[in-house]
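Here the complex is missing one protein chain, while the rest keep their positions.
Should a chain be cited, it is by its letter among A, B and C, assigned in written order, with residues numbered from 1 in that chain.
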Amino acid sequence: MSGNTIGSLFRVTTWGESHGAGIGVVVDGCPAGLNMTREEIQKALDRRKPGHLLSETSRREEDQVEILSGVFENKTTGTPISLLIRNRDQESRAYDKLKELYRPGHGDYTYSMKYGIRDHRGGGRASGRETAARVAAGAVAAKIIGRFGMDVIAYTIMLGGIFSDQGKNINVSHEIVDATPLKCPDAEASLLMEKKLAAMREDGDTVGGIVEIVVRGCPTGLGEPVFDKLDADLAKALMGIGTVKGVEIGAGFDAAGKTGSENNDILTPEGYLTNHAGGILAGISNGNDILIRVACKPIPSIAKLQRCLDESGRAVEYAISGRHDVCVIPRIIPVCEAMVGIVLADHLLRIRAARI
Amino acid sequence: MSGNTIGSLFRVTTWGESHGAGIGVVVDGCPAGLNMTREEIQKALDRRKPGHLLSETSRREEDQVEILSGVFENKTTGTPISLLIRNRDQESRAYDKLKELYRPGHGDYTYSMKYGIRDHRGGGRASGRETAARVAAGAVAAKIIGRFGMDVIAYTIMLGGIFSDQGKNINVSHEIVDATPLKCPDAEASLLMEKKLAAMREDGDTVGGIVEIVVRGCPTGLGEPVFDKLDADLAKALMGIGTVKGVEIGAGFDAAGKTGSENNDILTPEGYLTNHAGGILAGISNGNDILIRVACKPIPSIAKLQRCLDESGRAVEYAISGRHDVCVIPRIIPVCEAMVGIVLADHLLRIRAARI
Amino acid sequence: MSGNTIGSLFRVTTWGESHGAGIGVVVDGCPAGLNMTREEIQKALDRRKPGHLLSETSRREEDQVEILSGVFENKTTGTPISLLIRNRDQESRAYDKLKELYRPGHGDYTYSMKYGIRDHRGGGRASGRETAARVAAGAVAAKIIGRFGMDVIAYTIMLGGIFSDQGKNINVSHEIVDATPLKCPDAEASLLMEKKLAAMREDGDTVGGIVEIVVRGCPTGLGEPVFDKLDADLAKALMGIGTVKGVEIGAGFDAAGKTGSENNDILTPEGYLTNHAGGILAGISNGNDILIRVACKPIPSIAKLQRCLDESGRAVEYAISGRHDVCVIPRIIPVCEAMVGIVLADHLLRIRAARI
Partner (left out) sequence: MSGNTIGSLFRVTTWGESHGAGIGVVVDGCPAGLNMTREEIQKALDRRKPGHLLSETSRREEDQVEILSGVFENKTTGTPISLLIRNRDQESRAYDKLKELYRPGHGDYTYSMKYGIRDHRGGGRASGRETAARVAAGAVAAKIIGRFGMDVIAYTIMLGGIFSDQGKNINVSHEIVDATPLKCPDAEASLLMEKKLAAMREDGDTVGGIVEIVVRGCPTGLGEPVFDKLDADLAKALMGIGTVKGVEIGAGFDAAGKTGSENNDILTPEGYLTNHAGGILAGISNGNDILIRVACKPIPSIAKLQRCLDESGRAVEYAISGRHDVCVIPRIIPVCEAMVGIVLADHLLRIRAARI
């Protein structure tokens, strides 16, 4: 296991660097017989595109995905699905001046120390661009879990210190979420977040945020104790997104402050009275909605002048030029959904081996 | 991968039920040539024993570990290390009345739904007792990472809503932590926590808490992008502990509220000025201390009367009898250390393949 | 993957040395709901015992297996099944004089070079004794494949250069095979083999043989292209038995000398006319019987004087004392059956993920 594969039966292997020939993914273990078109995968990728008003990137990513294998006459065949996204804009000279810098908050230093070599262009393998491959794989996973009635929705609940009123999230739908520029279903909070982003852009700084993910329709029984618990695999998949620094399930850190009598979810003949467990008990889904929150750090590339080291160990100063995203939200939303979908698809296949 | 194994090169497979013949672990991939004695592993297990004053269990666990293989003349041989802990107290009649109950907060319901059968005695496989096997494996891992100058220390920073002053944690050592009954290095907070526990015991209720884990001496370069990032594997290993509902690295959820200029750790020729990243950048250790916090939910078994379902779907009421732990802290501390050590040992071996 | 585990969903991890505390196996991924008793596993182990007349070992192996976990009230629960076989006869002084020798045909030299240390007693981990753990796991696998109507039978077709008439093997059954001392269903050949063994014993030498394995009732569809083909996994499982130096499927090496028109198995509405493919096409079972043959080398421990090196690199001479087996057959027969069963059980579970 060399790090670029996730999953056990539904296996996703991504490859590619920010400014190489392209990025892509091989999805192995997708069951045969699913309807699958290029357009469905493309649509998922399009959701990852930067929005127009509030967040921009220096290059326009018009990612076009190509299905290279595993689909025949719009049906999956059970063989590996290889997806390719060519890098359109491989202009790498813009990064030449960063070649010898270890930028703060980026993997420049750690990649160099680990491998003795790195592709410095645009962050190379550590670039957020790699997540496009995850989103493409997530579109395959979504077909599987969709067949079993499951749906994954992620949305913004905090951005730059502004919290949405979570009571307003209860009835979130993809339509509601996608209709808002910051994928925050609380319109009031959303407006404040937009203002915050504008202010930060002025200031040459960036902000982080918190994303909540809800899984509806999850059947009981997903998750393999004791190490491959459903929550453990979800935590790994989400913490493995470059920007994520914290993951919590259900009540999460709040649960630590509760008493047992407060925190226990009482199961009645009519269903659970609460969902502090976030839909997972002893590592196995319990039929309730699965609830997850992830903390995203602010983007480390800021327009302000920062100190850092260069490859020879000398202190230097640098500031990024050009326009960059001010916040990883809302672009991280489809990535979160993809990773959760990938884990669920894997466990849906694994559960088939649980009983004789 | 059937769920009971963690690790890639350093592989830990636990087995065993709470009231079966015993529990144990097979550690495969431990390098040859390490000094290893039964006493070292026993000592790690002893740290997991319940304390005397504040927390008690209905049975006294005097776990004795036996090394069945993999060690010859007190040296590891490179073959699998099999460790056995017999269950001394297999009195299972006490659990007969729970046989048909799906207790709140436990895996009774989910195991039954998944497998169609469960060993109801003491929680069976889902019992916290399984973590003794993890602690035993952690003692092996500790030998490996110790050889590379690494040390893992976990301690309590919140219990029942009472926070320790984290400024006082900076110089934590195993001695300081082990000297306190609740493994909280802030003596003042510790006293308040003890009072809280006593009150909860009176009340027949339980409380949760937050554990912080610091890894010192971690070399730069551990972690395999993009999915097997060091923080991703740590999150999985810790979220896979039954009681854990949240994991954060470095600034964690607080990072989500910071700006980029606040959150970036500046690397100078003298070292990092801050450690908001928690020692991990782009999934690879950066030479700083690794900082992790985990949220532990309150123990679901409470003396108060609770509603739940029985196997036939009828609503019933139940309350545990006998004496049970009021808080998973401090017993979870060595488990956290073990899981972190297991992940680090695995990545220490994996890093050897990074360069030609 | 550290070498001591085989299988993907049905995972078998063995541990233990010849003269350590014991040997054992953890079977993870066995589906819940199978009937399982200690006696069934014991019975499989008993078949591995040395026969009385023709082959003997210096120690009487009265292996008693204990189920430590994973079975509750004689049913599998879906949790790992841990099986323990204590080493009764740990008298290791007999091996002291071999301590510094690299015996020909054994792993003494290679283990020392690889690990820098070895448990020299009775071959340590490289001892044939380890296969008892495989046989125990095979008893679990046999329950699974039996539920799907599959049966694995292995038998001797060559021993010491004497070939059985394979035409007589067509109707082999466990009863027929087990009724013969050398597990050779051709009674005439069997007698000649017995004489050969007696002669070799007189001569202080050993002989090898060929085992054929037939799987009946295998459903169509087992095997995962392109690397985890059913024949590829069978080859690995069987070549991983210490004594095996060759594996062939169906016509095997004979197929290399045939023409396409001779070798192709014609499928008619009434079934296949031939079975040169050995029941596997493009790595997937085709519904025909699976046919495998393995070549077993002669046991390297012989009573004749041999030259070898000691640990300091000096040439020395040695001859084993005491009584040893003259041929690995028939004791290897249950091991072959076990390994084939383990592979089939794994693929039976894996096939469940092939279609949506």
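One rule holds for everything that comes next: a contact is a pair of C-beta atoms (placed from the backbone, for glycine too) under 8 Å apart; a residue touches a chain by one contact, two chains touch by 3 or more.
Values in this document were obtained by computation on a predicted structure and should not be read as measured data.
Judged over the whole assembly, touch between the missing chain and the shown ones holds for A, B, C. For the chain left out of this panel, the touching residue among B:Arg38, B:Arg147 or B:Lys168 is B:Arg147.
Between the chain not shown and the residues C:Pro31, C:Gly138, C:Pro185 or C:Pro298, the one that touches is C:Pro298.
Only one of the listed residues, C:Arg88, C:Lys114 or C:Lys195, touches the absent chain: C:Lys114.
Hidden from this view is one chain, which touches subunit A at 1-5, 8-11, 13-17, 20-24, 26, 28-29, 32-33, 66-70, 72, 75-82, 84, 114-119, 124-125. By the touch rule set out above, subunit C reaches the unshown chain at residues 1-6, 8, 14, 102, 104-107, 109-111, 113-116, 125-126, 130, 158, 160-161, 200, 205-210, 220-221, 223-229, 231-240, 242, 245-269, 276-278, 281-287, 295-302, 304, 306-309, 313-315, 351, 353-355. For subunit B, the residues touching the chain absent from view are 1, 9, 29, 31-34, 76, 78-79, 144, 147, 225, 349-350, 352-356.
Just so it is clear, only the chains that are shown with their structure count from here on.
Viewed as a network of touching protein chains, the structure reduces to a complete graph with every chain in contact with every other.
When every pair of chains is scored by its C-beta contact pairs, the maximum goes to A-B. Remark: subunit A and subunit C have CA centroids separated by 46 Å (rounded to whole angstrom). Spacing of subunit B relative to subunit C, judged by their CA centroids, is 39 angstrom. Across the assembly, subunit A contributes 1, 225, 353-355 as residues in contact with two or more other chains.
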